[in-house]
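This is the structure I have questions about; it appears just below.
The complex appears here without one of its protein chains, the remainder shown in place.
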Amino acid sequence: MRRWSVSLLAAALAAGALCHAGTARADASLLNVSYDPTRELYRDVNAAFAADWKQRTGETVTIKQSHGGSGKQSRSVIDGLEADVVTLALAWDIDALAAHGGLVPADWQKRLPDNSAPYTSTIVFLVRKGNPKGIKDWEDLVKPGIGVITPNPKTSGGARWNYLAAWGYAAKKFGGDAAAKDFVGKLFKNVPVLDTGARGATTTFVERGQGDVLLAWENEALLALAEGDGKARFEIVVPSVSILAEPPVTVVDKVVDKHGTRKVAEAYLKFLYTPAGQEIAAKNGYRPRDAAVATKVAAKFPALPLFTVDEAFGGWQKAQATHFADGGTFDQIYTPGR
Amino acid sequence: MRAKHRHALPGFGLTLGVCLAYLGLIVLLPLAALAWKSASLGAGEFWAIVTAPRALAAYRVTFGCAALAGLVNLVFGPLLAWVLVRYRFPGRTLVDALVDLPFALPTAVAGITLTALYASNGPLGRALEAHGWKIAYTPSGITVALVFVSLPFLVRSVQPVLEHLEPDVEEAAATLGAGRLTTLWRVVLPTLWPAILSGFALAFARALGEYGSVIFIAGNMPMVSEIAPLLITAKLDQYDYAGATAIALVLLAGSFATLLALNLLQLVTVRRRSAGSA
C-alpha cells in the first residue's frame, strides 16, 4: 500500500504539474504574478533560486509564473488569483492590492530596500539600423513624419513610464506642465498604433515594421537586439534624460499566510537582492542596484541623468490621478475640440 | 393514463426544470451580476460614463465596423451559399468545410495571422498599400477581422434554405420566358431574404462583441480605431468595475436588441407566409 502510494507520488511528480501540488506537502510551491517583459528574467531567477533553496534547506521549491499586463495582473490578484509574490511594473499596481481587499499593508514599499525595487530600468528609444530618421532625443519624436510606437498608458504599465518620461523631459526643458502637455500631445499625434501591452508594441515595431522609433523599457530594447538578427536591424538610442523606472516586488501577505509560504516567499524576493540575483537581472537587461555588480556591467548600461516619479510627479498616486485616470491628461490629448 | 391524452408527451416538468435551472445558473445569474455591479453607480454617473466622447466614438467604431462587415458578408455569404449549393466544381467539399474555419480557429490566432498578412510588410498589406489602401491598424483592419469572424453565420443560414428551395417556381419563371437574371432577382432572392437577414443579425451581434481577433489588427487609437470591448478592458485595468460594467451593459443591450429584432422579424415573416397560404 505504501509503496503503491510512493510510486504514485513519483508518477505525479514526473508528469509535471498536472494538478495542484497538494500531493507533495513537504515541497513548497510559489506563484509569482508578474508583468509582461519579465518572462525571461524570472525563468532564470526561478531556476537559480530553486537550486539555491535546495542547497540551503534541502527543500524543493517550484515556482509557477503568470505574465500579463501589469494592471490586469494586479486586478487578477485582487479578484482572487492566489499569488504568493507579485513583481509588477509600477508601485501603483501594488498600492491597488492594499486599497482593494487589503492583500498587503499600505506601507508595503518600505519592507524591502530601495523602494522594494531590486532592479531598475529606464525608457530608451529603439530605432531602425543606421537611424535613418536621425532620432537623437525626445525633441525629435514630435517632428512631423516620425512614427512613434508606444503601448496604451491606460492598459500598459510600461507605457505609463514612457508617458511620464516624455512629460518629465518636456516639463524640465520647456518649463511647466502646460508646455509638457502640449509636447506629449504632439508626441502622441505621431503614434499610429497603440497596443495594449509592451510586448504587443515591440511586435508591432519589430515584426510588422510599423513606425520609426519604439519607446521601450531598456530591457525590452536589449532583448529585441538579442533576438535573432536584431543587431543587424535595430539600434538603441539613449536620450539626454529619462525616467528611473522602479518595478517593485512584494510578498502578498494574505496569500502567503493562507498557504504557509511566507518564509520561502520572502527568501525568494531577498534572493533578487543578492549578487547572484543581481547578476541575473543585469544579464536580462535590468539595471542592478548592487554597486559591485553595477560596476561590472557598466558597459551594458550607459549612464544618463534619470529622474524619479517621486521627484518629478510626487509619487504614483498623484501621477496616476493626474495623467491616467479617466479624464486625466492622457484622455484630454484624445478629446476633440481642446 | 396521461399517455392516453393526445398531446401529453412526457418530460415537460423535467425539461422545463433542467432548462430553467441551467439557463439561470449559467446565463441569467451571471448577467444579473452585471446589472448589480453597475447599479452601484447613480443614474447620472452611469449616463456620464456611457456617453463620454471616448465611449461614443468606441460605439461608433464597433457598431460601424460590425455593420460594414455584415454588409460585406451580406453580399458574399449568399453568393458563397449559392455557389456551394448549385454549382459543381472540383474542391467544392473542401470550400464547404472551410466556411466553418472561423468558428473553430481561436480568435487570437486569427488576429495574429490577419495582422501578419495585412500589415504594411505582409504580403497582402504591401500590395494594397502600394495602391494607397492601408488595412492593418485602421478601421478597415477591424472590418477585415470581423468579416472573417462572422462569415459562417451568413453562409450557414442561407445554405439550408437554398437546398430546400422548390424547383417548380424557378422552372415556371423560365417557362414564362423570364431571363435567368430576372428569375434570380425576382424569384429566388425574395425567398432568401428572411434567411439572409437572420444570418446578418447573428453575424452583427457576434461582431459587436468580438475582441480576440480585432485587438491585434485594430491599432486601438482612441476616437479612431478603439472598439468598445477594449474600453471595457481598459476600465477594468484601472479597477473601475462599475464603469466597465456600464459599457458592457450598453454593448449587451445592442446585441440583445439585434437578436430580439431578428426573432420579431421571423415571427412577422412566418405570419405573412401563413397568411399568404391561407
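Odds and ends about this structure:
Labels A and B are assigned to the chains in the order they are written; within every chain, residues are numbered from 1.
The rule is simple: contacts are C-beta pairs under 8 Å (C-beta built on N, C-alpha and C of every residue); 3 or more make two chains touch, one makes a residue touch a chain.
Simple rule for what comes next: contacts and distances are computed from a predicted model.
Per UniProt, the protein behind the absent chain is "Sulfate transport system permease protein"; the candidates were "Acyl carrier protein", "Sulfate transport system permease protein", "Nitrogenase molybdenum-iron protein beta chain" or "ABC transporter".
Set against the missing chain, the residues B:V18, B:L56 or B:V268 yield one that touches it, B:V18. Remark: the omitted chain is touched by one listed residue; of B:A43, B:A97 or B:A130 this is B:A97.
Take subunit B: the residues that touch the chain left off the picture are 3-4, 6-12, 14-16, 18-19, 22-23, 26-31, 33-34, 36-37, 76, 79-80, 82-83, 85-89, 93, 95-110, 112-114, 116-117, 124, 147-148, 151, 163-164, 167, 170-171, 173-175, 180-181, 184, 202, 205-206, 208-212, 228-229, 232-233, 236, 241, 244-245, 248, 251-252, 255-256, 258-260, 263, 267.
Where subunit A meets the omitted chain, the residues involved are 16-18, 20, 31, 36, 39-40, 64-68, 76, 78-82, 100-101, 197, 199-200, 203, 207, 223, 227-228.
The working rule: only the chains that are shown with their structure count from here on.
Averaged C-alpha coordinates give centres for subunit A and subunit B that are 38 Å from one another.
Residues of subunit B that touch subunit A in their complex: 52-54, 115-116, 119-122, 136-137, 215-216, 219-223, 230, 233-240, 243.
For subunit A in complex with subunit B, the residues that touch the partner chain are 69, 71-72, 75, 78, 96, 100, 152, 154-155, 191-196, 200, 207-210, 324-326, 331, 334-336.
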